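Please find one structure pasted underneath; my questions will follow.
Note that this complex is displayed minus one protein chain, with the remaining chains in position.
== subunit A ==
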Amino acid sequence: MKSLKAQNHPLSSSKYEIELLESTDFGGTFESKLEESGLFPLKPTQIEILQINMGKMCNQVCKHCHVDAGPDRKEIMEREVMNHCLKVIRENKIRTVDLTGGAPEMNPHFRWFVSEIRAIDSEINIIVRCNLTIILANPKYHDLPEFYKENKIEVVSSLPYFNAAKTDAQRGDGVFEKSIKALRMLNEIGYGIPGTGLVLNLVYNPSGAFLPGSQEGLEAEFKKKLSNQYAVEFNSLFTITNIPISRFLEYLQRSGNYEAYMEKLISSYNPSAASNVMCRSTVSVGWDGYLYDCDFNQMLELKVNSPGSQHIKDWKQNALKEREIVVNQHCFGCTAGAGSSCGGATA
């Protein structure tokens, strides 16, 4: 499967996506809902997390991917941008660095970058969003579990279901089997095993046009099934709602589910989830160094509303802390039901 960009699909244009999201009224704008909740304009609480998207290159082409990542995407972060990131992490005492992609490990500077972040401070929480199959994709990646362990990395991996049919339907043929193998490799060196301090968290997101159920209930079910049927252990399950942009938006439109899904997101708006949205504590860095309120805004090319501090090389902590967060209709994905963030439910 090719990326939307390689297909020259209209939804590979962020302008087109935004026009589509704004052109339909399913019961109110996100701004108006925030106003009703006393949260507009939405402002940061503090900057705790720097989420760095190291590039759109990936060994998988998942059907719901908001990045439109895949092997045909060549946009990856250069070392110069990474050096700016290191300076920001060092000078602003960033406590959590969240590395994502694409498959961040495919960036040739990945290991150097991780080691440099770890050298700044042994206590920084470094998260790598690993798609699991990359570990088996090529012999040069087979030692990734050891590398994660040496650098005290928190591994966060997607596994949309505890069987092959649903996982492969979303992430590609054979992904489930490879993911289980990779999870066992991580378990073997202590990841996900109580008492080791090596954290392995899984991400669940629905394989279709419905919302995730209770995080607690799904975690219990995943733990039971993965342990009993596959001898796989993990720490926590994060439930994440599919955001209606990029490939998931394309799926919604193609399957005739777009209107019903948007209505469901909007009617499930939860003010408590809105007050805890991750963009209030996160700044997202794109592969080219531009700054965004979150990875979704990054894919929609909605840069931070912080004149003079829109690129990592121009980072101004105070201006970014005072910025107004850019919102649009896709933000209903983070405020529906129990809420959604890169760390799971928020309400």
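To be clear about the criterion, a residue touches a chain if its C-beta (ideal position, glycine included) is under 8 Å from a C-beta of that chain, and two chains touch if they have at least 3 such contacts; residues count from 1.
Heads up, the rule we're going with is that contacts and distances are computed from a predicted model.
In the listed set "Carboxymuconolactone decarboxylase", "Phosphate transport system permease protein", "Ferredoxin" or "Formylmethanofuran dehydrogenase subunit C", the entry agreeing with the UniProt name of the missing subunit chain is "Carboxymuconolactone decarboxylase". Residue-wise, the contact with the chain that is not shown comes from A:Asn163, picked out of A:Thr45, A:Ser115, A:Asn163 or A:Thr196.
Contact with the omitted chain, checked across A:Gly55, A:Gly102, A:Pro145 or A:Pro206, is made by A:Pro206. On the side of subunit A, the interface with the absent chain consists of residues 161, 163, 165-166, 204, 206, 208, 210-214, 217-218, 220-222, using the contact rule stated above.
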